[in-house]
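A single protein chain has been omitted from the complex, and every remaining protein chain is retained in its original position.
Take a look at subunit A:
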Amino acid sequence: MESIRTIFDIFITTYPGFLDAVIITLQLTAISVVLGTVLGIAFALMKISKSKILQGIANLYITVIRGTPLLVQIMFLYFGITQIVVLDNFWAGALALGVHNGAYIAEIFRGAIQGIDRGQTEASRALGMTNNQLMRRIVFPQALRRSIPPLGNQFIITLKDSSLVWMIGVAELFSVANRAAASSFKQFETFIVVGFYYLVLVMIFTYIVRWYENRLDVDKV
C-alpha cells in the first residue's frame, strides 16, 4: 500500500520533466524511423540489384549492423563521428538508431519484394512492361503493403531501443527517469512509472499501425 502511494507521488512530481523527455524520445524515434526507412529502401534495392558490388556493400552493412550490439554502435558513432564533424549527442544518437534500423528495415523490404509471386512479374512482362515499370507499378506497391505489419513492429522496437542513448547523455525518457530515481532513492517505484510511460507509448503506436493496416486493407494482397 505504501509502495503504491509512493508510485503515485512519484508520478505526480515527475510528470512535467517526464513529458519533456517523452517529446525527446518521440523525436529520436521519428528521426531514426525516417532515416532507417530511407536507408532500408536503398539497401534493399542494392541487395536485389544485379550488381555484385552493390549487393556486396548491402550485405556488409546488414551483416555488421545485425552482428553487433546497438549499444556498441551508439558509442562507436558518438565517439567516432564527433571527431570528424560537430554533432551534438542528440543527433549522434538519432543517427546511430537510424543506421541500426536501416539494416533491419532493408531485410523487411527485401523479404517483401522477393515474396511477391513470380506470376506477377511474368504477367507484367507478358503485357510488355519493362523491368522498371513492373517494379514501380506492380511489385513495390504490393511489397509495401506487406511490409506494414513487420515495419510497425520494427518501429516499436526502435521506440524502446531509443532508451539506450542515455549512455551518451541524451535527455530522453529513460535518462531523465534514471536521474530522478537516483536523486529520490526510490529506484523501484520510479522505474515502474517510466515502464508505464513506455507501455502507453507502445500501445498508442500499436493502435496507429493497426488502424493504418486496416485502412490499407492488407488482405487485398
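Convention: contacts are C-beta pairs under 8 Å (C-beta built on N, C-alpha and C of every residue); 3 or more make two chains touch, one makes a residue touch a chain; residues count from 1.
Note that contacts and distances are computed from a predicted model.
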Inquiry  = Given that one chain of this complex has been left out, which of "Polar amino acid transport system ATP-binding protein", "Aldehyde decarbonylase", "Cytochrome bo(3) ubiquinol oxidase subunit 4" or "Benzoyl-CoA reductase, bcr type, subunit D" is its protein name according to UniProt?
reply    = "Polar amino acid transport system ATP-binding protein"
Request  = Touching the absent chain in the whole complex: find that residue among A:Gln120, A:Gln187 or A:Asn214.
outcome  = A:Gln120
Task = Tell me which residue among A:Arg66, A:Arg137 or A:Arg210 touches the hidden chain in the full complex.
result = A:Arg137
Request  = Could you please point out the subunit A residues that touch the chain left off the display?
outcome  = 117, 119-120, 122-130, 133, 137-138, 141-142, 145, 219-221
